[in-house]
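Note that one protein chain of the assembly has been removed; the remaining protein chains are unaltered in position.
Should a chain be cited, it is by its letter among A and B, assigned in written order, with residues numbered from 1 in that chain.
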Amino acid sequence: MTSSTDHRRWTPNPWDIGFGVVTLAASLVALFFWFPHDIKGGFVEINLAGRLEPGDAFFPVLLTTTMVILSVVQLLSVALTRTQQEPDTTIGKLTPANLRFLLLFYSVVLAGLAVMYWLGPLTTALLRGLGIIDQSYRELLDTAPYKYLGYVGGGFVMTAGLITWAEGKVRPRAILTVVIVLFLSLLIFGILLKNIQLPPNADF
Amino acid sequence: MKILVSILMLLGLVVSPAQADWQPKGPIKLWIGFGAGGGTDTQARALAEELEARRGWRIIPENKAGGGGTVMAAALKEAPADGQTIGFAINTTFDFATLKSSNLSLDDFTYITTTAGSQMAVLARADSGWKTLDDMVAAAKGGTKIVWADWGAQVEAAAEIVAKHFGIKVNHLRAKGGKGSLNALVARDANVGWGGGVQRGLVAAGELVILASAEDKPLVQAPKTKTLRDYGIDYSFGFQFMLAGPKGMSTEARDTIAKAIAEVVLDPTSKTHKFVVKQYPPGPVVVAGDALAAQLAATLKANRRLLEAVSK
Partner (left out) sequence: MDLVLEYVVRGAHGVFFSAAGDFIWLPIAMVFIGVLLGIVIGAVPGLNGPFAMALSLPILISTFGVSNAALLPILGFLIGVMKGATVGGAVPAILFNTPGTPDAYLTTLDGYPMAKNGQAMKALKIAHFSSAAGDTFSDIVLFLTAPVLAVFIERILDLPEKSALIILSLSFMAAVSGSSAIKGLIVGVLGMLLALMGSTLSGNGPRMTFGIIALGNGLPVTSAVLGVLVISEVFMGIEQSARDRLSRVAALENPLSGDNSFGLKDIRAIMPRVCTSAVIGTIVGALPGIGTTLAATLGYESARRLSKHPQKFGTGVPEGVAATEAANSAVSGANLIPVLSLGIPGNFAAVFLILAVESVGDFTLGPSLFRFTEIKNVEGYGMIINKDLVTCFSIFTLMVLGNVFNWTIGSWFLRSLGVLARIPKSVMLPVVLLITFTAVYAQDGGFVAIWIVLVFGTVGYVLRKLNVSILPFVIGFILSPKLEELVRGAYSASGGDSFFMLKSPLALAFLMIAVAIMVLAGRRKPHRVP
């Protein structure tokens, strides 16, 4: 603890400033780089009927300009709130622990999704290489068991992985739950609903 | 009208006489360029079901809505041209939207067949007393406020072109779908409206009258009523439902699929046929293969002219 004057000194919350800076920067980038490259229509246009009307860029530009103004207001409000006596506890923040969590979470989920995407095609390629079948995955994506491979494999890796990580141990009952859930969703999405495609079959 | 259908079919078949033994090696994905639940979707799904039943092909319908079919077309362009991914949209997806698009062109696709066509009409309530477009124009010049019901930017522009031609002013009312525009007309929210085909019952019941045909020919229900071209407006605003595949599909695949579709659509007992007859009278329009490609190329040219005329 430092002296009392030090305590009353203006100490803005970096997350409060950061929020404003990030949104300000993002909206400026959108306004000057993103939109010019990615919106074909203008701010106002003459339509087929020969009338002036707001173009495709009209509303995006309007909204982004609003965001610029609001971001500036956000920054100003932080700067002007100098009399703050105690640290404002309502401002949240992202801790390094949160980022570590995100990284791990994404690793598990992406591993699961990779299995989901590749398991079927790789298996068929392998079987084809061995001469057991002569079709590609695209030709087999409505044939059991190939069409279920990726979903079941990837779904299992992802869910069982997340549960095990969250619980810190492998629990047979949890694994059994995963198997039952996978079986049920296969039944609903794969068998009862005829024209619904399970991942990854719509992508091939 | 049966003669018309058979002539068109003949045209399609004459152009593509060779029917090789093409068979899909796996399921065929049928991408529908419009949202689930609409008229296009209903037609495409009925077609898929009956193709499956008749040919034993597995057909998986999937909606890829947006941009008047262009979102589907953009994805279709990238799909393998093995006949196992085909798209269902309307002709303007290929011969109008491609004009303004930077990533789509008419040459990006293999054109399979059309299934049905619109009966695009300018409509008014029978109690308006108007019989032709001239009557409506005269009323407008006499001070009647014209409110024209439509369902999208393209048809709204069409209404504006008609208004410009006659030198009258119209207000537009945007309704939901073809049926919505008719309901607005009947409910007196509008006094003129576009109809793409659903107007059949109301015209037959004497509630509505057809003021003009916006097709190239007079409409089935009003064979004596003039077309917009007869009035000196050098455009037609009708549209057709059609299927296409990615560029480079083999002719055998294209023709086998086209033939299978024609069989379903032209069979009076099929669900698809019944739907088409009800929604888009007088009945199926089947133009396939090279004939379809030539037709689209011609319309594309006309549409380019239309855009130039408007921007002038």
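In this section, a contact is a pair of C-beta atoms (placed from the backbone, for glycine too) under 8 Å apart; a residue touches a chain by one contact, two chains touch by 3 or more.
These figures come from a predicted structure and were not determined experimentally.
Contact with the undisplayed chain is limited, among A:Ala25, A:Ala79 or A:Ile188, to A:Ile188. Seen across the whole complex, the unshown chain contacts subunit B at 35-37, 62-68, 70-71, 74-75, 78, 97, 100-103, 153-154, 176-177, 183, 186-187, 200-202, 204-205, 207.
Taking the complete complex into account, residues 15, 19, 23, 30, 34-35, 38-41, 44-45, 47, 51-60, 62-64, 66-67, 70-71, 73-74, 77, 88-94, 97-98, 101-102, 105-106, 109, 113, 117, 151, 155, 158-159, 162-163, 165-168, 174, 177-178, 181-182, 185, 188-189, 192-193, 196-200, 202-203 of subunit A touch the chain not shown.
Following the convention adopted for this analysis, only the chains that are shown with their structure count from here on.
We define each chain's centre as the mean of its Cα atoms; on that basis subunit A and subunit B are separated by 39 Å. For subunit A in complex with subunit B, the residues that touch the partner chain are 40, 46-51, 135-136, 138-143, 195, 197, 202. Those residues of subunit B that touch subunit A in the complex are listed here as 25-27, 58, 60-62, 80, 82, 84, 102, 153-154, 156-157, 159-161, 164, 307, 310-311.
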